[in-house]
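Accompanying notes for the structure given below.
Of the protein chains in this complex, all but one are displayed in their positions.
Order of writing sets the chain letters: A, B and C. Residues in each chain are counted from 1.
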Amino acid sequence: MARTVIPFGPQHPVLPEPIQLKLELEDETVVGVMPIIGYIHRGIEKAAELNDFRQNVFICERICGICSFIHALTYCEGAEAMTSVEVPPRARFLRVFWSELSRTHSHLLWLGLLADSMGFESLFMQIWRAREMILDISEMTAGHRIIQSTCIIGGVRRDIDKEMAKEVDKRLLAFKEMLDSTIAPVLLRDPTIKRRAVGKGMLSKEQAELLGAVGPTSRGSGVAIDIRQTGYAAYKEVGFEPVVETAGDSYARTLVRAREVYQCVELMRKALSMMPEGEILVRVDGYPEGEAMSRTEQPRGELIYYFRGNGTNNLERLKIRTPTFANIPTLLVMLPGCEMADVPVITLSIDPCIACTER
Amino acid sequence: MSTGWLIGSAVIAVIVAPLIGGLLRGIDRKLTAHMQGRIGPPIMQPFYDVIKLFGKERCVAGKAQLVFGYAYLTLIVTAVVFFALRQDLLVVLFILFLGCIFLAIGALSVKSPYSQLGGHRELLQFLAYEPILLLAVVPIALKLQSFRIATIFESGQPLLPHLWLSFIALLIVLAIVMRKSPFDISSSEHAHQELVRGLVTEYAGPYLALIEIAHWYEMVLLLSILGLFWVVGSLWWLSIIIALGSWFIILIVDNISARLTWSWMLRFTWVAGISLIGSNILFINLGWM
Amino acid sequence: MGILSTSRMKSPWLLHFDCGSCNGCDIEILAALTPLYDIERFGIVNMGNPKHADVLLVTGPANHRNYRVLRNLYQQMRDPKGVIVVGTCGCTGGVFHNCPNVLGGIDKVIPVDVYVPGCAARPEAIIDAVVLALGKLKAYGK
Partner (left out) sequence: MPWMFPTIWKNLFSRPVTRRYPFKDIREPFPGYRGKIYFDTNKCDLCGDCARVCPAEAIEVDSENKQIKYYPFRCIYCGTCVETCLQGAITQDEHYSPPNTEKIEELYKIEA
């Protein structure tokens, strides 16, 4: 059988982001895959050394527009550790709220894209319709639909007052009801979705550990790792249990994300109700000095920032390791042997965020 | 029926079929949008698309592809003419198949891997529905002792009560020809697919418009074949309702299912289609239907 | 207004290329296709194939690697065609203006018809921009 090489990307409607997968096909079976990256590299790590360390929050936020708040949060946690700033408790709870808000919107976006990659257009539309409710909450509380821009070093920029918290709670409940009534039954029971996802892109627990998979990719294979367990921001107070599935296929990863959406809604409501009164922002004096690390859980997995400062306005080094970078190797295990038609489903099942990976 | 009348109806069919096809596509897009909670494009949208495509700059990957594209359109139109002339149903189907083969060959005649894969899948898709479509004619012939469409019109007996099993098998064929989920493997209506409408990737501008028009003819022809199941008797208008009803069912199924893979499609259409038609033939032979 | 230019106005097919953006504008473009904004009511479909598309939507700043891809895509598109840049970083570089691998705005690589500011641009702004870009398609050949 003749081998065909399909250039999957860098421009492809199923993968909105420019990553190229060179798929070697035998008939319709994938025998080899070669991810080619670098189309979206901007050099943010270098730019972060050129900018004032306070301005870096905004550039870090724009590493990835989907989980922008969590990038800003990770940066701020590290910068606060270096400048020895104690963040007020109310700000920590607000940070949990916005983190979970961006996680919800990221997971919904992903679930929609998955449905789209399977050709299930009406489900895609339904999920994105539900997602608009989350974006409305974001616009109401943070002033923008996707890039919240509320986290800065020393706390947060916007407060959520009692009235707004009540409104948010109301909207969250409405959102949950929509999930329950229209989306969850389809995702959980639809036979065509199961046929496309169950058993596709198998990743065993051993392989996940060996390849260093993070986030829902590893949790779908039964590895219960979630950085929120470390209790950064206010996760310790809010309380948290990771969502784990054991099957290790694309469907398990779908279920992890679908269940996490529910968990996020609960966490958001908890964070709002447990939020103490007080300051939301403290003044930052002093400049970053020494070294620091900060780890957070992005919708896609563990995000690590490494900082080195020398007591000036600028950082000496900022190193970012994003979850997709850790998850791409798993594609090399999952893709070979699958059918061409399953490539989008399997590739999407790690939720690749190329903008994060290449920065 | 006089020859003049028949030729007149053939001319009308050639002119009206794409109009009906385009209109149905427009309503299809509108209804699909409504099912998804959207407003959707205007009903005349397919015509705007096609006219716009005629105004685009010409671009073709290879002369051969162009020839195959034209051959596809011509053969489909010929099939429609033969249908309107009430000729042999088998001839109509074979001309239709030939046209579809030319479409696949057209896609295979260029080097683009997407087009190649699309062509392969089109052939597989063809392999899936061709036997069903052909076999579905057999019970009609068994019932009426003739393959001629004119005989169906003259028989005085609606076919559906006897052949509803074959009718269901034809619904599967309709879904495949309309490229709807779960069978939209070679080129889906929307380009959000791994092959980016692989089949027509290399057709652009006016040539894409030709393919689109041929597609409208194809859909109308299939719907007319479905309509044949009730063309006689006082309730002759039921044929139109049957055709539109089956078209609507396909729309619903499209919106409630995901795209499946070609291997599943081949298995499903063969097992379901052949067993439906086989039992239909059996029942006719046993005199139950 | 002839029937051809009416049709051009009524059926602009999109090609979306992410040229190094943060995904913010990309998901807003997708969001514009979904029920609440539904740009399909203007006949807009996301085609994903440069040969079929009339309007190229670019997000993000051009960089040293992907500008060739961008130029290729633009050249593969058939006339009449328009280019819309969505998002501040695609207009000028925006927050990435001093990133070492960024060339700057998209207009350094291909001619641009409409600029959409905003980080990220709202779906409403994208609809406005498509309406603006239609003007170019309408004027084609006159």
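Here is the rule we go by: a contact is a pair of C-beta atoms (placed from the backbone, for glycine too) under 8 Å apart; a residue touches a chain by one contact, two chains touch by 3 or more.
Nothing here was measured: the structure is a model prediction, and the numbers come from that model.
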| item | value |
| --- | --- |
| Omitted chain - touching chains that are shown | A, B, C |
| Residue of A:Met34, A:Met140, A:Leu210 or A:Met293 touching the missing chain in the full complex | A:Met140 |
| Of A:Leu101, A:Val186 or A:Val261, the one touching the omitted chain in the full complex | A:Val186 |
| Chain not shown: contacting residue from C:Trp13, C:Tyr37 or C:Tyr67 | C:Tyr37 |
| Chain B, residues in touch with the chain not shown (by the definition above) | 31, 33-40, 252-253, 255-257 |
| Touching residues (missing chain, whole complex) on chain A | 51-52, 54-55, 58-59, 62, 120, 122-123, 126, 129, 136, 139-140, 143-144, 149, 157-158, 182, 185-186, 189-192 |
| Residue ranges of chain C at the interface with the undisplayed chain | 35-38, 41, 84, 88, 91-95, 97-98, 105, 107, 113-119, 121-122, 124-125, 127-129, 131-132 |
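Rule of thumb we're sticking to: only the chains that are shown with their structure count from here on.
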| item | value |
| --- | --- |
| Whole-Å separation of chain centres (CA-atom averages), chain B against chain C | 35 |
| Between chain B and chain A, distance of the C-alpha-averaged centres to the nearest whole Å | 44 |
| Chain A residues counted as touching two or more neighbouring chains | 12-13, 125, 129 |
| Contacts with two or more other chains, residues of chain B listed in rising order | 36-38, 190-192, 196 |
| Complex contact set, residues of chain C against chain B | 3-4, 6-8, 10-11, 13, 34-35, 38, 40-43, 45-49, 51-52, 54, 78-80 |
| Complex contacts: residues of chain A adjacent to chain B | 4-8, 12-14, 25, 28, 115-123, 125-126, 129, 190, 192-193, 195-196, 339-344 |
| List of chain B residues in touch with chain C within their complex | 29, 33, 36-42, 45, 47-49, 51-52, 54-59, 190-192, 196-197, 201-205, 208 |
